[in-house]
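Note that one protein chain of the assembly has been removed; the remaining protein chains are unaltered in position.
What follows is subunit A.
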């Protein structure tokens, strides 16, 4: 079955997006991409610190991948817009993940500033992917503002805690016509599969892969989980019931009576 994913003006076959942070070495990134099958990767932009190892992460990203720079570090819409414009001008394409955060403990996004940045950037022709706290009214505002997708968090960034916001994400999937991409918090392939079974359009994973004992094998596991979850969603799971329902025929038993 062909299941093409149209998003942000691109046609993708993989519904796993990967972050590139926290790897022990950027040299690992091409094998991570290959093992996972992911076609979209996020990157960040930072001031150059001369003590920092000098290399450009873009050199490690396979050419067929779509690059989605994030606006991490932005504390308000204005800073996010500035980062987005620079990233595009630097040749990173027109996809942008809006990340506006001023809470340093839980790294929860500022939904209000995120809507403002989305409005501005969508009007400038960006394909805007806002990272947000799952809230139906905010998702509707983002849709109105011209977002390409909505990216609710499953749990705080880097926490590996799974789909803590499951009910709210379920509501977004039901009520919002934009693709819902679960971003942040997914710690295990089973959780990625669960999000996909619920009807998420894609998932974005970083820490779970980067901090695994073997990131390449974990990348493959996530790729398989996302495919499995997506196939299950398309197949339509059967109903749940309270009592047992025999799978074998209830007649013609061979019995000693």
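Following the convention adopted for this analysis, contacts are C-beta pairs under 8 Å (C-beta built on N, C-alpha and C of every residue); 3 or more make two chains touch, one makes a residue touch a chain; residues count from 1.
By definition in this document, contacts and distances are computed from a predicted model.
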When one chain of this assembly is omitted, its UniProt record names it as which of these: "tRNA 2-thiouridine synthesizing protein B", "ABC transporter ATP-binding protein", "Acyl dehydratase" or "Sulfur carrier protein"? "Sulfur carrier protein"
Touch with the missing chain holds, among A:43, A:66, A:148 or A:221, for A:43
Over the whole complex, note the residues of subunit A touching the chain we left out. 19-23, 26, 29, 42-48, 50, 54-58, 69-70, 72, 82, 85-87, 89-90, 92, 157-158, 184, 204, 206-207
